[in-house]
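Note that one protein chain is taken out, while the other chains of the complex remain in position.
Residue numbering begins at 1 within each chain, and the chains themselves are lettered A and B in the order written.
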Amino acid sequence: MSLDLFFQYLFAGITYGSIYAIVAIGFNIIYNATGIINFAQGEFVMLGGMISISLLQFMPLPYAIAGAVAITMAIGALIEILFIRWLDSPSVLRMIIITIGISILLRESALHIWGESIRSLPYFYGNEITTFSLGSVHLSPQVLWVITACAVMVCGLSVFFKGTPLGREMRACAANRTAAILCGINTRNMVTLSFMLSAGIGALAGCVMSPITYTQYDSGTSLAIKGFTVAILGGLGNSMAAVTAGILLGILEAFSVSVVPLAFQDAISITILLIILFIKPHGLFGSSEAARLKDF
Amino acid sequence: MKKGIKRIVLGSAVSCLLLVAPLHSALAGTIKVGAIFAVTGPASFLGGPEARSAEMVVEKINKAGGINGDTIELIIKDSAGSSEKAVSFAKQLIEEEKVVAIIGPSTSGESMAVKKIAEEGKTLLISCAAAEVIVDPVAGYVFKTPQKDSFAAQKIFEEMQRLKISTIAIAAGNDGFGKAGKDQLEKMAPAFGIKVAAAETYDSKATDLSALVAKLKADASIQAVINWSVVPAQAIIAKNMRQAGWQAPLFQSHGFGNIKYAEAAGAAAEGIIFPCGRLLIVDSLAANHPQKALLLQYKNEYEAKYKEDASAFGGYGFDAINMVVAAIKQGGNDRAKVRDAVEGLKNFTGVGGIFSFTPQDHNGLDIDSFAMLTVKDGKFVPYKGQ
Partner (left out) sequence: MKQRKNRALAALCLLVVCIHLVTVLTGSQYYLTQLTMAAYYGLVIIGLGTLMGYAGQISIGHAGFFAIGGYLSAALTTRNLASFQGDWPVRWLDALKMLKTTQDLSGDQLLTVAPWAACLCAVAAAALIALIIGIPVLKLKGHYLAMATLGFGTIIYRILLASPYFGEADGISEVPGFTLLPALGGLGPIMISGDADLRVLNYYLAWGVLIAGMVLLLNLIGARVGRALRSLHSSEDAAEACGIDTARFKLRVFVLSAVYAAIGGVLLTHFNGGIGPSEASVMKSVRYVALVAVGGMTHLWGTLLMGVGLTFLSLRGVFGTFDDAVFGMILILVMLFAPEGILSLRLKLVVQRIVQGVRS
């Protein structure tokens, strides 16, 4: 393999990986606050893309994206209030089934609202073929937007959770719910807030990746599966680990093209997931103690 | 004890509800036509436009008074692309609804699953799926409207011969559409002296294909790429190729035939060459071209009614329902007569081409049904060769 080809695979892998990572971050927020894996996270990503494309007809791009994020956050809050809020200590099984049901509903609603055609946002900078080159390797500027968004999210969340009072309240809620209630924190609202935050992050992810991947009513499903593969790979609840795991998985998939027929590419990520689950279920960078701590 | 009785009551209630024979008896003067389309699910890019086109035609006919006074009742069943549902619906339409003909299904897998059922049920089936095996070996009651993939392949290879291209790569989606195309391409390439250096199948829902493009580009012997898929992959691979700085000719399948797809690929779509029915270049057809009037009519009506661009896929369903309508005009509500009428159609103008069926040819199209198109300045224009 020539050095050129190596770098091309590497950057292709970073492209995939950043997309997976950005979806995985959303999972971790809800998981930490509630212990729920939200199977509907992929639909938030899809909704962000779809809504922003619809809004684009009426307003310029930055406002359309902001609008989409806001609306998706509202949808996230609505879902939490309608379906999750009034369950008292539901079992894991029940929560999994409910979130799967929610994801199906969101997907079918998107089908009936927007139809089955694909859409996308325009490239933020340049068009479909602008690239800038590092040597002989070309990278689309949109990929940089995705990576930047990823980095901004991780940093922003870090600041939010460690620096702001609201963030600290959420962490308290995640660490020990009873103690948080005793401290006067409204844990129910914290759960709603975590859903809103996850939905907003998902929506932003959807907007940023839409020019690369296109958005369709069912693009949420496969993204969700990749997303929580990556989240589990990194260790549920740890966003930095999720990003690292995402990039690693993306690179692995890209390089696998050179040895394995492309048709089996998806099977590779699932196989890795299964191996990790069997050997080290708390993820590459996690441990059962870290999982108990549930730190963002 | 109570629980047992409760169950018996529940069971009987459920079964009574389920088994009440269809209360709507066939109204005098209604002819039922069945349709199995993948309106939702992974093949919705096919089934959605097909179902809408068929509904449009039937609505128009009924408004104009029906056929010889009879109204047509179009019963559309959504199979969501699954063959077991197609099987169930086929049996239901044939035995319960007693339709005179069935149009669809949308995918090859489903069509093969119901081929035998239609044949045994002696009901006309006009499939909207592309696989050659649907009409080869020929079954008396089974027809199909899409053009042969082998013709598309042939047209592409002929052009490649002209451009002196001898080594290519094939990339196809992992759905039925991609599989059918890849099979034909690989089968026919040797006859044109073209070597297939790489043939890869990717997930049709893939979000990015840069790794595949990198691998193909690294093979210096590859002079052109044929991609056989639908959106989004066909736009993604075009973008990835041009982003990688690879200017090799990119040929696509007739699945590229919708201006929205060219828009989706944007600047990367320039110069893509693909075979397609003439729907997309109807404006540049000569005024006396036999298909022009029908194509314009279909395009304008579809776009006016559904506010979306007409595509060749919808055309499959449009042609199928029109054939059934023409057959009903001849044979009435009789299944055997309707079948014979369809088989007897000659020079039937459709969106996909001009159909002439024979007992051995239940596809009825020849290679002339395809024209070569390319994209220039974001618009489809006839390909005049470079």
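Quick notes on this structure:
Methods note: a contact is a pair of C-beta atoms (placed from the backbone, for glycine too) under 8 Å apart; a residue touches a chain by one contact, two chains touch by 3 or more.
No experiment lies behind these values; they were computed from the predicted model shown.
From the options B:104, B:176, B:275 or B:350, the residue with contact to the unseen chain in the full assembly is B:176. Note that of B:112, B:209 or B:295, the residue touching the chain absent from this view is B:112.
Across A:47, A:98 or A:209, the single residue that touches the chain missing here is A:98. When the full complex is taken into account, the listed residue touching the unshown chain is B:83, out of B:30, B:83, B:150 or B:356. As for the chain not pictured, it touches subunit A at residues 37, 83, 85-87, 90, 92-94, 96-98, 100-105, 107-109, 112, 221, 225, 228-229, 232, 236, 261, 263-264, 266-267, 270-271, 273-274, 277-278, 281.
Contact residues of subunit B toward the unshown chain are 1, 3-4, 6-8, 10-12, 14-15, 18-19, 21, 39-41, 77-78, 80-85, 87-89, 91-92, 95-96, 107-110, 112-113, 115-117, 120-121, 131, 137, 174-176, 178-179, 201.
Everything that follows uses one rule, which is that only the chains that are shown with their structure count from here on.
Of all the residues in subunit B, the ones that touch subunit A in their complex are 40, 42, 44-45, 48, 174, 200-203, 205, 207-208, 210-212, 214-215, 217-218, 231-232, 235-236, 238-239, 242-245, 260, 264-268, 308.
Only residues 1-2, 4-5, 8-9, 11-13, 15-16, 19, 108, 111, 115-118, 120, 127-129, 131, 133, 136, 138-140, 209, 212-214, 216, 218-219, 222-223, 253-255, 257-258, 261-263, 265-266 of subunit A touch subunit B when the two sit together in their complex.
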